[in-house]
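Take this structure first; my questions come after.
Just one protein chain is left out here, and the rest sit where they should.
Showing chain A:
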């Protein structure tokens, strides 16, 4: 490398600007692929962006922490975006109120089934205890999931990865499985995606239908609450 290039490289690999720009460019590349090939859910833009960025970081030898220094500005917006979910929720409030009982029963069933089946499947296939505990809260939005993971003895950063992968699975195969069980009601479809797959499920529900998006946002919030309260209690019952 010539000295000039070296200097530029040192600047780029240390500046938050590069990580931030890379995140936006990779996501738009993911969106482009997604649109270009007929919006097939298996070509999830988040997955494409993550693979692209991880690949670039590995090739260039930049570590995750350095990348995150820039990308944290995007990450930070998760907070205000969660608050903003109140808007679609409010617009669907009449519908939400009418189906309150159905929502509550579905929430408790779905929340328990997601956590228990994840732990049961991984346990049956011989996963380590650390992995099991990190898997349990993976259906809820990352800040809650990481907090719960820490409380029950998992690895919060591993949980964060499981959370994202869960969302990608739901965004990729959610439509398929919902058609398989023949649920056509947008409220139920959205609620299922939100309860089982937090914000990424909600994003994919929002893309499909506004009613589905509102119920997904509600499902994400409610399962966040339910998991934060119930999972540590369950853990103490089984392991304590």
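Please note the rule applied: a residue touches a chain if its C-beta (ideal position, glycine included) is under 8 Å from a C-beta of that chain, and two chains touch if they have at least 3 such contacts; residues count from 1.
Throughout what follows, contacts and distances are computed from a predicted model.
Hidden from the displayed complex is a chain whose UniProt protein name, among "Multiple sugar transport system permease protein", "Winged helix-turn-helix transcriptional regulator", "5-oxoprolinase subunit PxpB" or "CidA/LrgA family protein", is "CidA/LrgA family protein".
If you put the hidden chain back, the residue from A:18, A:133 or A:200 that touches it is A:200. Considering the complete assembly, chain A touches the hidden chain via residues 23-24, 26-27, 44-47, 49-50, 53-54, 57-58, 64, 67-68, 71-72, 74-75, 77-91, 93, 98-99, 101-103, 105-107, 109-111, 113-115, 117-119, 121-128, 131, 135, 138-139, 141-144, 147-148, 157-158, 160-171, 173-174, 177-178, 180-189, 191-193, 195-197, 199-204, 206, 213, 217, 219, 221, 224-225, 228-229, 232.
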